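Take this structure, written in structure tokens, and hold onto it; I'll ask about it next.
Missing here: one protein chain of the complex. Every other protein chain is in place.
The first chain written gets the first letter, and so on, giving A and B; residue counts start at 1 in each chain.
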Amino acid sequence: MRIGVFVCHCGSNIKATIDAEYIAAQVQQDAKVVHAAEYPYLCAEGGQQKIINAVREYQLTGVVICACSPRMHENTFRKTAAKAGLNPYQIEIANIREQCSWVHKNKDAATGKALKLAKAAIARVKLALPLFAGESAVTKRALVIGGGIAGIQTALDIAEAGFAVDLVESTPSIGGKMAQLDKTFPTLDCAACILTPKMVDAAAHEKITLHTYSEVEEVEGFVGNFTATIRKKARSVDMKKCTGCGACWEKCPSKRIPSEFDCGLANRTAIYTPFAQAVPNVPVIDRATCIKFKNGRCGLCADVCQPAAIDFTQEDAVFTQEYGVIIAATGYQVFSLDAYGEYAYHDSKNVITSLELERLMNAAGPTGGKLQRPSDGKAPKKITFIQCVGSRDITRGKPYCSKICCMYTAKHAIAIKEKYPEAEIEIFYIDVRTPGKGFDEFYRRAVEVYGVRYIKGQVGKIAEMNGILHMQAVDLLENKRFDTTADMVVLAAAIEPSPGAKPLAQMLATPMDTLRFFSEAHPKLRPVESATAGIFLSGVCHGPKDIPETVAQASAAACKAIGVLAKDKLITNPCVAKVNDKKCTGCGRCIDVCPYKAISLESNAAEANPALCQGCGGCASLCPSNAMDLNGFTHKQVLAEVDALCR
Amino acid sequence: MWKTMIERCMQCGRCSAACPVAPFMDMPPHKWVYYARNGEGERVQNAGAIWQCLSCFCCEARCPRGVKPAQLAEEKRALSNKVVLLESLSEHVIENMPQQLLVAALRKAR
Partner (left out) sequence: MVFSYFPGCTLSTTAKYLDQCARLSAIALGFTLEEVEDWQCCGAVFPVDSEQVAPKLAAVRALVQAREKGRTLVTLCAACHHVFKQVNHQAKNDVSFRETVKNYDESLEYAGETPVLHYMEVLRQYIGFDELKKRVINPLKGRKIGAYYGCLLLRPAEVMDFDDAENPRIMEDFIAALGALPVVYPMRNECCGGYRSLQDKPMAQTLAERVIAAAVSRGAQGLVTACPLCQYQLIEHSAGEVDVCYFTELLAEALGVEDDD
């Protein structure tokens, strides 16, 4: 064995605390170390070339690199080794930065520790065997979970690149929250006008298959080779026959069901499409509220349906499909205001959330676009907006800023003033956050052109008495506490991930933070990839964002997905579990512990599938017969490492 | 512990908006926190407002950052040498007045 040891300075990141020269000198005391050197930046081209030259000059058969965490540059150095003609798995990295120079201040102690870490790596590389990466095939089909603007955009981009996409949406129509909006900032475009063309494109695209009123139930597999089980809930309507004429919902006698799409401000029927531009334009029977399903009487819809599309016997259809990549686009919901009783949201009908205001302002909404007080239908003369309800709140709400509220409230103020120039509007804010293109100018228009009164302050209590909303308020710039009244109050409530996000994260075995947003692989450099290979993130399921950012991210996620789908083969990780079938007793304990279902019993001995195995090592540490081992992290290597540390 | 509590305040003003007595105060609760953070605790101690605090805890209940202005007021009262006793108690006492009113008033006002 001829080992070369390279100690990186990493500029001053390592050098400031660790004596690299000393380490390079000390390691040469080991007979097997034939060369040792230190360099300012090993990862740079110059540094890498020096390693390659040394491998050739000293005929090295193993390399130890003392530098930053393998999470940073393991791949880089493996490629360097390959270029030098060495097996890429006969290099070892000693992390003397994140685990040494960055966490210790005492130079002597840190250098001593770094030397130990180097020696441990040397012990491991001595036992390193050459490993050869395998290949796995790629299924050229994508699964997009969530049919809002994020999912739609991602699906369209992947389809345009020539790959098949399945778009799964749990509600009866695609469109998501954007379909509920009236206008969008900062252009004041009508949301439906810019969304519906994309919805129609998604439905019409030959490469996209829509699965609405459907849910993903199970996901197995790994990048390039996922298998998903999807349940298409029974619509009770035959999609092939239905023409979307609407005769059924006109006749439906069950008319008092609060419409989810209208945030409960209007009712729908039991057989319904959520909104007029629904895609697909095929209704669904809500069996929980349908009279026929509840007590066997009715069936009027079937009577009036000309194409005989109603099918009360229809059952859920479950199917499995293979995919190469999966994109999560599950979006958001407005969070519950139950803990904020002081705002009288449940007590008064005239205290509403911003999303409810969108429905009231929308020409296709419950009031035909007329702004009316929900309690008595009168036009409000004075409207108060309260920002940050539940956001930036570490006690009862969400610690984060929901990002979209400052802009949508300015939009609401402008939209109301456009229709009702006489209306008086005041907005209580903590800060006004307008970071996007044209955003600050938009907000200033609200103040300077439309005369909207922005008050830096907050409201402490709302009480509706005799039809008027009385509020306790404070104006911080006047340093004055005052009482005020309004006809209607709009609360900018926090947004949070949809309820389906958490079960989905568990199904996909992908990390999520404590706020139920999907975690990206790296917040700066890898914002649309999850930490699990082959799973990508699109839209608010990753973090609060507005429509321009969502569309940008959706396309980025599509691009990453295409990067996988475009390959015919993926290189698999060779650091996988390996069984010594002479020692294996077939006890099967490894099978129970594997989170990737990679192990099976074949003729009474365990067998690990190298394509599914992710190299976690759970089976190897558990095996009572020592039959299971992990390539690249063998029992012998680990023990040699421990031994070197203890000397 | 209370130092970091003061630093969490984002000066949103909800405490002052929630305070039932703030309209009568010379210095509202959000300002006590602001001055305390700037090392101007004496301004708070000299304010009449801290003696008007009812300890109803609306400020603490509605603060999104877990700040406790009512506790701050009480701590400033404890540091003060001022004693707000009534010169002639009998003027203010009414028959049928529950004695917890007297006990509480004297305790808080010290």
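Quick note on the criterion: a residue touches a chain if its C-beta (ideal position, glycine included) is under 8 Å from a C-beta of that chain, and two chains touch if they have at least 3 such contacts.
Because the structure is a prediction, the values reported are computed rather than measured.
*Asks:* Would you indicate which residue among A:204, A:288, A:465 or A:525 is in contact with the undisplayed chain?
*Replies:* A:465
*Asks:* Considering the complete complex, identify which of A:6, A:39, A:340 or A:442 is in touch with the unshown chain.
*Replies:* With A:6, A:39, A:340 or A:442 as choices, the missing chain is touched by A:340.
*Asks:* Go through chain A and note every residue touching the omitted chain.
*Replies:* 338-342, 344, 346-347, 461-466
*Asks:* Touching the hidden chain in the full complex, which residues of chain B are there? Just list them.
*Replies:* On the chain B side, contact with the omitted chain comes from 20-21, 24, 52, 54-58, 60-61, 68, 70-71, 74-75, 78, 84, 86, 92, 94, 96-105, 107-109.
Criterion: only the chains that are shown with their structure count from here on.
*Asks:* Using CA atom averages as chain centres, what separation in Å is found between chain A and chain B?
*Replies:* Between these chains, centre-to-centre, one finds 45 Å.
*Asks:* How about chain A: which of its residues touch chain B in the complex?
*Replies:* Residues 342, 388, 392-397, 430, 456-461, 472-474, 476, 479, 481-483.
*Asks:* Could you pull out which chain B residues touch chain A in their complex?
*Replies:* Residues 8, 10-20, 22-23, 25, 28, 30-31, 58, 61-66 of chain B touch chain A in their complex.
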